[in-house]
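Here the complex is missing a single protein chain, while all its other protein chains stay put.
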Amino acid sequence: MANSLGKLFKLTTFGESHGPAIGGIIDGCPAGYSLDFNAIQQELNRRKPGQSAIVTQRKEPDEVKFLSGIFEGKTTGASIGFQIINTNQKSKDYSDIKDTFRPSHADYTYTQKYGLRDYRGGGRSSARETANWIVAGAIAKQILSNIKIHAYTSSVGSLSLPNTYKSLDFSKIESNPVRCPDVTMANQMIDLIKSTKKKGDTIGGTITCVVQHIPIGLGEPIFDKLHASLGHAMLSINAVKGFEYGSGFEGSTMLGSEHNDAFEINGSTKTNYSGGIQGGISNGMDLYFRVAFKPVATLLQKYDTINKAGEAVSVQGKGRHDPCVVPRAVPIVEALTAMVLLDHTLLHNATKF
Amino acid sequence: MANSLGKLFKLTTFGESHGPAIGGIIDGCPAGYSLDFNAIQQELNRRKPGQSAIVTQRKEPDEVKFLSGIFEGKTTGASIGFQIINTNQKSKDYSDIKDTFRPSHADYTYTQKYGLRDYRGGGRSSARETANWIVAGAIAKQILSNIKIHAYTSSVGSLSLPNTYKSLDFSKIESNPVRCPDVTMANQMIDLIKSTKKKGDTIGGTITCVVQHIPIGLGEPIFDKLHASLGHAMLSINAVKGFEYGSGFEGSTMLGSEHNDAFEINGSTKTNYSGGIQGGISNGMDLYFRVAFKPVATLLQKYDTINKAGEAVSVQGKGRHDPCVVPRAVPIVEALTAMVLLDHTLLHNATKF
Amino acid sequence: MANSLGKLFKLTTFGESHGPAIGGIIDGCPAGYSLDFNAIQQELNRRKPGQSAIVTQRKEPDEVKFLSGIFEGKTTGASIGFQIINTNQKSKDYSDIKDTFRPSHADYTYTQKYGLRDYRGGGRSSARETANWIVAGAIAKQILSNIKIHAYTSSVGSLSLPNTYKSLDFSKIESNPVRCPDVTMANQMIDLIKSTKKKGDTIGGTITCVVQHIPIGLGEPIFDKLHASLGHAMLSINAVKGFEYGSGFEGSTMLGSEHNDAFEINGSTKTNYSGGIQGGISNGMDLYFRVAFKPVATLLQKYDTINKAGEAVSVQGKGRHDPCVVPRAVPIVEALTAMVLLDHTLLHNATKF
Partner (left out) sequence: MANSLGKLFKLTTFGESHGPAIGGIIDGCPAGYSLDFNAIQQELNRRKPGQSAIVTQRKEPDEVKFLSGIFEGKTTGASIGFQIINTNQKSKDYSDIKDTFRPSHADYTYTQKYGLRDYRGGGRSSARETANWIVAGAIAKQILSNIKIHAYTSSVGSLSLPNTYKSLDFSKIESNPVRCPDVTMANQMIDLIKSTKKKGDTIGGTITCVVQHIPIGLGEPIFDKLHASLGHAMLSINAVKGFEYGSGFEGSTMLGSEHNDAFEINGSTKTNYSGGIQGGISNGMDLYFRVAFKPVATLLQKYDTINKAGEAVSVQGKGRHDPCVVPRAVPIVEALTAMVLLDHTLLHNATKF
């Protein structure tokens, strides 16, 4: 169950970073949709390593191959199997990390939980897994073609956009490698990531996601509230430490008289502190939320840690890693958002007949 | 599915605030546990209305009656049915809100989604539902008797405890009605809530939860990470706008060299920015997280809104409502935490044989 | 999970035969349906004890009380909580069966599995539970008002109707207490049950169910085939030993050239060995299946068995029990059928938008 997301539009995944392939199965995809395969690959390209100077320089083409569920270009309603070959599995020497627990990685907890671990490059805990999500999310996006999902980097370290997205030009998001729609801020963020990288260090950041033209009525009361499903999905991304929607944590400092969203005659609201969701159900206003990412744990520095035998060891961090995970996580946030919204669309739709 | 939480220890609930009763069914409760019914009622008392001057003055005894699954004081492994009679369903006149959509409530979205709504006191969207969670959580707490769960009010409006919980005395939490372990701060919070109430206004706040003595290995990789399950549960509470664990949003401003938690020889860590979870799995350190609550939407003020016919109307807010939801939400946060931890204990345990 | 049936229209239940009440929660019921409460009670009456001379003479009114999810007579989309008070819990002396394992009951397996059991009248393993299913099924029937479900007693012991249902008059099913549409056969069955009862013995039988006017397209491929869902539901009924649909076990003796159902021009088929389902999906023809019930294990005879201490003991069977479970199981088969069909209607409907 741990490897599935969704109730009706459901992705189940497999794959280790250094196994032969990763992949997944999408169950519950509606039938009869013509897929744009270039658009799917384009989403994978937005996530893939080596795309710019501020991300890991590993090279992976990340080409998806569909194995089922699509016939003559259309979804058939059958489960969609797909895989992405791992081309970059060098027969590397892992003896240095084989028995070592890297700080703030999953090495220690996996070993404790399972009694063994695939130590090659993080194994199942690697963020390589998220490429699978991009595939399912790209399909969901195409099916929900009326809904517009815009995620962007809203902060890197202490460099932060103001909280409102109203003045932003979303068409600028892809104009720069950090995926920040404010180009001046983008350049500062890029400089910060570069200087951090130079020191062998890493840095955290946040992603904001704005969803427009979402229909009224998505989300189920009590335990499948729309924002709870979104939060669950976002908290599944490696390195995520927090999720807030609408007014979020800042909303906790406000008065009710400030925070309440008064109605317009047409059912829209004058303000939108609710973030497009009331009682767990979308109200037709923009849905927006913010996701916090911690700095990547892998440093290109020397550090002290322990090994399986419980001995202190000193390790030199090396390899090709992201100094900041946020730019490549933007399409991941979008993909999960699309998956959650399609799942809730199906759930909502089920009882309308 | 919308009314269930958990995979193996699973609570399913029903009930409207002004129906004859609310209640639930707990499926998957381990057999053979002697229950302390007084302790369960005590948890309900911590949540119930009318318990102090800073919460709603409604009177509800909130007495739970168990209907099955317990025999001679012990759990039998059968599903546990329970109910809490609604004693406070006055045959009140609801004509004023029957056709009105209150701002930032679920009135509008429920009506749009379902085509009708039970308008009496919020119906299914009422936070009265959370009394059901307290029951299941109280049972989970007893089964997980080794684990200590401490939730407390960490902020009201702008009055906020510092981020660390290390200097706090958890035994003081229940010493004051706002449930803040810092008694000086508690008094300021109480004053703020009282003055807010006097204006007919409401105010938000945050709850921090610290879990101690949690075993290593709870949490499943990828989509059932321990913090994702906790986040999902917390985001299910009425009025919650955000969830963060460990370093949280602040962690997004840090460098990797600051944020990484170096190991001690025994597998514990020197710092705990990870918040007790690495790779989605508990590492034996304290688990801690923070939950943001918006201000209650119901004001005792006059306000403008719309009705079902799409007309502008003016409404006078009245009734007995919480000026700040946070003090009564403390036991709710604990209950959900216990439920999630027991569910993950069962999941983890399933494959160990 | 063990106490829930269905994926989208989902019933979760609780209750022991001699606890204060049994009941359930229906999650996923579509909103806006006006319920006929008399029709629900009428279905309960068809199952209830004491209804005729050939069933148990226990008296239970089996009145259902709805606690939520219905407002002004209509379903609201919220979970529907309901309960049926156990009025017939005599403060009886159970010392004779408390430590005894009755043959072919669940006494032994429950005790082994859970370490303890509620020994009063079968506890959770009592068929009293099925009254809960009647409630959910009666609601499902009303929502699926176009579909006609006819279950009837097709055999008692060796007295058996011929395999085809084509010549039967379903309007006669309720004309006799054994619920067999062939009145001559019904009288023979009644005589057989009475003579069996006189000897303190019990006897098995079968129920056939015919569903008419079922839409094309219900059922999901691979693991949620319509007949697999029906089989799962029927095999959940106490005392059921087998399930077959369409040609069933007899079909295993046939040639393909005999068994294939040739198409008419309009898509219907000339024969219907398929039983209305092809590839797991309804094809619009009558769906029919047969369910086998073993004889009730409780005999009014003296028998030898063992107790918890592993000693041989002799027990005198007593009480008010059904000599044949089949007549009262007819509405149970119908109820489960309606629940499965509504669940599959919602599943099928989810992706049509």
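General observations
First chain written, first letter: the chains are A, B and C, and each begins at residue 1.
Assume a residue touches a chain if its C-beta (ideal position, glycine included) is under 8 Å from a C-beta of that chain, and two chains touch if they have at least 3 such contacts.
Note that this is a predicted model, so its numbers are computed, not measured.
Checked against the hidden chain, the listed residues A:117, A:141 or A:197 yield one contact partner: A:117. The chain that is not drawn here is touched, among residues C:49, C:181 or C:246, by C:246. In the full complex, subunit C contacts the hidden chain through residues 1-5, 7, 13, 101, 103-106, 108-110, 112-113, 124-125, 129, 155, 157-158, 196, 201-206, 216-217, 219-225, 227-229, 231-232, 235-236, 241-249, 251-267, 269, 273-275, 277-283, 292-299, 301, 303-306, 310-312, 347-348. Interface residues of subunit B with the unshown chain, by the touch rule above, are 8, 28-31, 77-79, 221-222, 345-347, 349-353. Touching the omitted chain from subunit A are residues 1-4, 7-8, 10, 12-16, 19-25, 27-28, 31-32, 65, 67-69, 71, 74, 76-81, 83, 110, 113-118, 123-124.
FYI, only the chains that are shown with their structure count from here on.
Counting the residue numbers that touch the partner chain, subunit A and subunit B have more than half of them in common. When every chain is represented by the mean of its C-alpha atoms, the one lying closest to the mean of all protein C-alpha atoms is B.
Averaged Cα coordinates give subunit B a centre that lies 39 Å from the centre of subunit C. Within subunit B, residues 1-4, 7, 13, 110, 113, 124 each touch two or more of the remaining chains.
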